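And now, subunit A:
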Amino acid sequence: MNLNFEFFFNNLPELTITGLAFGAIYALIALGYTMVYGVLQLINFAHSEVFMYGTFAMLWTIMALGAADANGVHLVAILIAALFAAMAMSAVIALGLERIAYRPLIKRNAPRLIALISAIGASFVLAELMGLRDKISGWFGLDDDLSDYVQKAKINNSMAGVLEKPRFEIAGVSISSIDVIVIVSAVAMMVLLDQFVRRSRLGKGIRATAQDPETASLMGVNPTRTIQMTFLIGGLMAGVAAFLYMLKLDATNYQVGFLLGVKAFTAAVLGGIGNLRGALLGGLVLGVAENWGQAILGSEWRDVIAFVLLVLILLVRPTGLLGESLGKARA
Partner candidate 1 sequence: MLLEVEGLCVNYGHIEAIRDISFSVPEGTVTTLIGANGAGKTTTLKTISGLRKIRAGSIKFEGKDISAVEPYDRVKLGIGQSPEGRRCFIGMTVRENLEMGAFTRKDRKTAAYRDDLDRVLGLFPRLQERIDQIAGTMSGGEQQMLAMGRALMSRPRLLLLDEPSMGLAPKLIQQIFTIITEINSQGTTVLLVEQNAAQALKRSHDAHILETGEIVRSGKGKDLAVDPAVKAAYLGGDV
Partner candidate 2 sequence: MPDLTKQEPAAAAPVAPRGGTVLEVRNVTLKFGGLTALDDVSFEIAEGEILGLIGPNGAGKTTCFNAVTGVYRPTSGDILFEGASIIGLKKHKITQKGIARTFQNIRLFPTMTALENVLVGTDAQHTTGMLSALFRLPRHRREEEQGHARAMELLRFMGIHRKADELAANLSYGDQRRLEIARAMATGPKLICLDEPAAGFNPAEKVELMNLIRKVRDQGYTVLLIEHDMKLVMGVTDRIVVLEFGRKIAEGAPAEIRDNPAVIAAYLGVDEEDAS
């Protein structure tokens, strides 16, 4: 292992920006984990698949609307449609998960481990359904009609490759415009969500339920609705993350969620699980730390860096950087 500090210091600004861009995507996915954990105290292991389905919704939309031949206003319109498609798909999957994999268990007050097992199972099912979409569509004789969308589902990355990603320079630092878009929109979404949870009636209901479900129900908050709401918001944010991810990387496959999900959960724990701002901070810190670490140690250590960071933070600050609190808006 050679330590390459010279490269690191020479390229610090660029490394930081690309790290922030990926960290922003972590953060958006982390929101789903953190919201559900805040309210239910369980790890929604299948959230990674919520994200993965979003990437496919985005991909299929731009394929179907012919983004490859579009430009200007037309392209922007297609991208907006793709954003909504990704958010809708992720939201539907998240709500479906809540309904099928969790609600029966929550109703029965099942032990946490069981909920985790159910989530793992649901995660396998969702990923495999996507991975086998060519076979499954084959059963209905649709594989020919849908060949562009389903071909070699388990094998290939599905790529769209329509966007130019112009770069520009500020003070000698070369920056990708996509990275800027990703960071800005992710942070904007987080701020929006933070305000929603802090200020809106439903947001307060979620916080109240997270703090004290029993008392919240005494205020007239319907816990089932609230739980649905958290899954919905987590799903929508995962959809946004999926859209930005596709914008940045252009490719997805049925397994893309797994590692990203683990990382996003790490980010959530890092920031303090249950804490929305913690998710943002955790995501960004993780993204930057990974990038910096890769620069110094070599890219092969990326995941090790993430996990070592997680272990260290938990040992020093067991509740994460900002502490756990979905309810405590200002703690």
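Keep this in mind: a residue touches a chain if its C-beta (ideal position, glycine included) is under 8 Å from a C-beta of that chain, and two chains touch if they have at least 3 such contacts; residues count from 1.
If you want to know what made the cut, all candidates are chains of the complex that A comes from, given by their letters.
No experiment lies behind these values; they were computed from the predicted model shown.
K.L.:
Consider subunit A on its own, then decide which of 1 or 2 touches it in this complex.
P.N.:
The single touching candidate among 1 or 2 is 1.
K.L.:
Across the complex, what residues on subunit A touch candidate 1?
P.N.:
201, 204-205, 207-208, 211-212, 214-223, 325, 327-331
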